[in-house]
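Left out: one protein chain. Kept in place: all the others.
Letters A and B name the chains as they come in the text, with residue numbers starting at 1 for each one.
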Amino acid sequence: MNRTYAWADHRIFEDAATPDAKALLFGADQASLFALDGATRDVLSRWRSQEAIVLRDVPRADREVLEALRDAQVLVPAQLRQRAPLAPIDPAAVPLATLVLEVAQSCNLRCSYCYAGGGSYGGTPRLMRPELARRAARHLVESSGDRDVVTLVLFGGEPLLNLAALQAAVTEAETAANESGKRLVVSLTTNGTRFTRDALDFLREHRVGVSVSIDGPPDVHDANRRYARKNGGGTYADVVAGLKLMRAHACRPPAARVTLTPDQWVRVPEVFEHVLSLGFLEVGIAPASPVTANLLPTPEQDEALFTGFARLAERFAREAAQGRVLPFSNMLDLLARLHLGQVKGAPCGAGLGYLALDAEGGFFLCHRFAGVERFRVGDLDSGVDHTKIRSCLSAQAAPRQEACTACWARSLCAGGCHYENHLREVQLGLPPGGSCAFIRRWLELGIRVYADLCHDRDNPVLAFLGRRADG
Amino acid sequence: MKNKLIEALNEKARAIERLAEGEAKTAEALGRPNMPQGCTTIFDTGWETNPRPTYPIGNCQASARDFHGCAGDCWWPAQVPDGLVNHKDFDVACPNVARDWRNLKYD
Partner (left out) sequence: MSWQRLLVLALASALCLAHVERADARDRFYYLGYEIIQVIDGDSDSIIADIPIKGATREVGLTADRKFLFVAANRHLVHKVDLGENRVVATVDVSNDGWDRLMFGFVIDADGKTGYGGFMSRKTDRGEVVIGKPMVAQFELATGKLLRSVEVPWGVAHLVSVKGGGMLYAFGKDLYKIDTSGSDLKIVETVPMFDKGMNILPFWDYAFDNGGVASMNYYTEKFMGLLLIDQRNGDISDIVLKGEPAMAYSVVLAPDHKKAYAVMDDLTVIDLVKKTYLASVPIKEGTCYGVNVSADGTKIYVGGGGSTLTIFDARTLKPMKVLQMASDGMDLRRIAF
């Protein structure tokens, strides 16, 4: 009781619309989320400017609230407040969980926003040899330590351009996984224009999870996703035909990956609705990475993107109130993490259990960095270079260390996509932090949606999130 | 001890709440006496620090008086050689601690 307490980093979200509603309190260190009633909120706001609080000296009326805040670890012993920064995760200590294989550094499309330089990631188009694919698959299992599950991702370019290597990788991974008593998960990301019967049969038999890249109604999609040949036309019709083929081959419904350029961001809700109506299991929407300066958004476009996401969030909430899950991947992933209160030690798994392998057998920090020499982290012959991974990750973290430490959203963001940061800061010469405001707004949106869900503890959507979080 | 003032929403918050409940329970049972309630709460020799105005006034009892009894059954394992796993018989070198503690040699 004599102890001195200090405020742990936290953020309060009020409900401007209904002032009587409970306020939300997000614990920044722990990703803990609480709801406060009005009286509690008032006490908190009166004491918040106090740097040191001795509970014993607090007047009775307020003490109960402050003690509750202490129990919630919003008030913490003062000496704990200055925590030493966490040591970075040691890449050598994290067994491999996921390996992305660029089975084809080649593509039949030339999407305008492609970060893979038209599929080849710079350099000539090439396909991974099946033998290398097998070696890669084996490497995944052998490097997975005591993990029960390993994930193989078939990527490119367009992976279906290299069915031989794809099949080799999957069958080898299955064998190796069986031998080690591990479960194998395989996913494929495709542009949807190269489904053959053989390919679909294989995908179905080996239970490959398929993600199809599609950007919305025909005009939105065809604006950016066109065939590689000279005067190549839009691919929308063929993608839809490909989806029909999938259905005909009794494949599981795929997930949709939408990429939109800033000029299209104003159409987010319409795009979502359209893609969902095509029968996808889930729809994820990604703003195109600024691979070139012309892909950098204006503030108006940024606002349009946020508004679009906010409308989808509202729709999500409406569905959730009926106990239904709107399959908006972005929201589901965020809500699952919020549900657990998962604190990110790193912005993503790149280099920490997640690696990409290019068609020649070179390891890269992640699939987006394939072909970027600075982020080559070893190869199949000489193994993964953990020292290089460490230096890549610390170089990525350094420019934003101070800003992240001060940001309430650090446990949910942890610095953002390495590739995005690289594009903006290294390639386009922008100062760090350009996406921070947007990210914070999006995370706040997720927090409010989640808090809303919690009004009904029996909502099946909460149970769904729990299952999704468990993986 | 349900916290009505603050409602835990996500799993993390609930886990924190449970921690607090667990701690509160222990705190209630032991109360706030003006005497030590047992060595295991204190990883610090010198709990014998005498707050009472009787002998030895104001001083720590030589922790040697309590050493084997307190350490041997792991009351404050931080101050002594690991008697559970690595140095199970360290007390053989100094069964009379006040006299023989210099026999303990750990590099």
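Throughout what follows, a contact is a pair of C-beta atoms (placed from the backbone, for glycine too) under 8 Å apart; a residue touches a chain by one contact, two chains touch by 3 or more.
None of these values were measured; they are calculated from a predicted model.
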item	value
Displayed chains contacting the withheld chain	B
Touching residues (missing chain, whole complex) on chain B	28-33, 35, 37-38, 48, 50, 52, 54-56, 61-62, 64-69, 72-73, 88, 91-92, 95-99
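Here is the rule we use: only the chains that are shown with their structure count from here on.
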item	value
Inter-centroid spacing, chain B versus chain A (mean Cα positions, whole Å)	45
Residue ranges of chain A in contact with chain B within the complex	1, 22, 24-25, 27, 30-37, 39-40, 64-65, 68-73, 338-343, 450-451, 454
Residues of chain B that touch chain A when the two form their complex	3, 5-13, 15-17, 20, 24, 32
